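Moving on, here comes chain A:
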Amino acid sequence: MLSIKDLHAEVDGKTILKGLSLEINAGEVHAIMGPNGSGKSTLGHVLSGRPGYEITGGSVEFMGKDIFEMETEERAHLGLFLAFQYPVEIPGVSNMEFLKAAVDAVRESRDEEAFDTVSFMRKAREACTAVDLDQAFLKRGVNEGFSGGEKKRNELMQMMLLEPKLCILDETDSGLDIDALQVVANGVNTMRAEDRAFLLVTHYQRLLDYIKPDFVHVLADGRIVKSGDKTLALELEEKGYGWLEDEVA
Partner candidate 1 sequence: MSQEQIDKAIAKDYAAGFTTDIESDTLPPGLTEDTIRFISAKKNEPEWLLEWRLEAFRVWLEMEVPEWAHVHYPEINFQEISYYSQPKSMEDRPQSLDEIDPELLATYEKLGIPLHEQEVLAGVAVDVVFDSVSVATTFREKLAEAGVLFCSISEAVHAYPDLVRKYLGSVVPRKDNFYAALNSAVFSDGSFVYIPKGVRCPMELSTYFRINEANTGQFERTLIVADEGSHVSYLEGCTAPMRDENQLHAAVVELVAMDDAEIKYSTVQNWYPGDAEGKGGIYNFVTKRGLAHTNAKISWTQVETGSAVTWKYPSCILRGDNSVGEFYSVALTNNMQQADTGTKMIHLGKNTRSTIISKGISAGKSSNAYRGLVRVGPAAKGARNYTQCDSLLIGDKCAAHTFPYIESKNPTGIVEHEATTSKVSDDQLYLCQQRGLDPEKAVSMIVNGFCKEVFKELPMEFAVEAGKLLEVSLEGSVG
Partner candidate 2 sequence: MTDLLSPQLNLETEVPDWLQARRLAGRATWDNSSLPTRKTEDWKYTSLFPLQQDFTAAPVSDASATELGLDLPELSGSRLVFVNGHWREDLSTLTSDAALEVVRFSEADDEQSALISEHLGTTVPSAKHLFAMLNDAALTDGVFLRVRANSKAQHPVQLVWHNSHSENTFISNQRLLVLAEHHSEASLVEHFSGSDNAFTNGVTELVLGPGARLNHSRLHLESPQALHIGGLHARLDRDATLESFHLALGGKLKRIDIVINHEGAGAHCQLDGIYLLRGNEHVDYHTCIEHAVPHCTTDETFRGIIGDKARAVFNGRIHIHPDAQKTRAELSNKNLLTSASAEVNTKPELEIYADDVQCAHGATVAQLDDAMLHYLRTRGISEEEALVLLSYGFINALVETQALDSLRDYLKPLLADYFGATAGAAAEQCANLTRHIGA
C-alpha cells in the first residue's frame, strides 16, 4: 500500500529526513517511535504534502501511485488521512458543514454518490457517539474553542467518516488522559480492516497498550534505525531512547 524508499526531506532549509525507508501493507498496523526532533511528525506532513516540506530525495508510492506530484487533496482522495498533532481552528465554519464537504469531495473522487443530508447527519451523529463527543460539537466551528482532548476526538471522528485506506495518527495520544486514550484506541481498533493500514506516530508506548501494532520502528536522526515487533516498544520504554542511540552508534 505504502512504499517509502530512501526518503530525504527538508523543512525551512533544514534536512529532517535522511534516507527513510518503510513498507506498509494493507491490514497492518505500524508504530513509529522516536525521541523529540527525530522527524516523526515531519514524516506525516511530508506524506500528506504540507506546504514548506520539501522532498530532496527518494520516492513514495501510495496505492501504486507516485504521490509527490499530487496535491494534498488528491492524496486524501486516494485514501491518505493524517490526524494532526495540533488540529487547526477554523472559526465560522461549522464542523458538520466541513465534514459533509470533505466526505462529498472524497466520495466524488471515487465516483461514489454523495450522501443525502439526512443520512449524512445520521452517520455524523453515530460517529460523534463513537468518539464520545457531544453532538453539539457538530454545530460548532471546526475545532473552535475545543479542548485538546476534544480536538483529538474530532480528528478521529473525521477519520471514521472519511474511511481512508491509510490512517496516520500523529501523536494522537499526547495530552490525553486514560479515558480519552481508550476512546481513541477503541475507535482505531473498530476501524482495523483487511484493506486498511495504520501508521501510529508516538513518543510513548502507552498508546500501544491499547492498539497492538504489528510492527514497531524506531526513528532517530531522520532514519529508521531499528524495526521489530511490539516487544521493541516495551524495551524502548524500559531502556529509553539513549540505549538505542548508543547501540546504533
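The rule we apply is simple: contacts are C-beta pairs under 8 Å (C-beta built on N, C-alpha and C of every residue); 3 or more make two chains touch, one makes a residue touch a chain; residues count from 1.
Criterion applied: all candidates are chains of the complex that A comes from, given by their letters.
None of the values given here were measured: they were computed from a predicted structure.
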Complex partner of chain A (touching, any copy) among 1 or 2: 1
Of chain A, residues touching candidate 1 in the complex: 48-52, 71-73, 76-77, 81-82, 84, 87-88, 90-94, 97-98, 101-102, 105-106, 109, 141-142, 158, 162
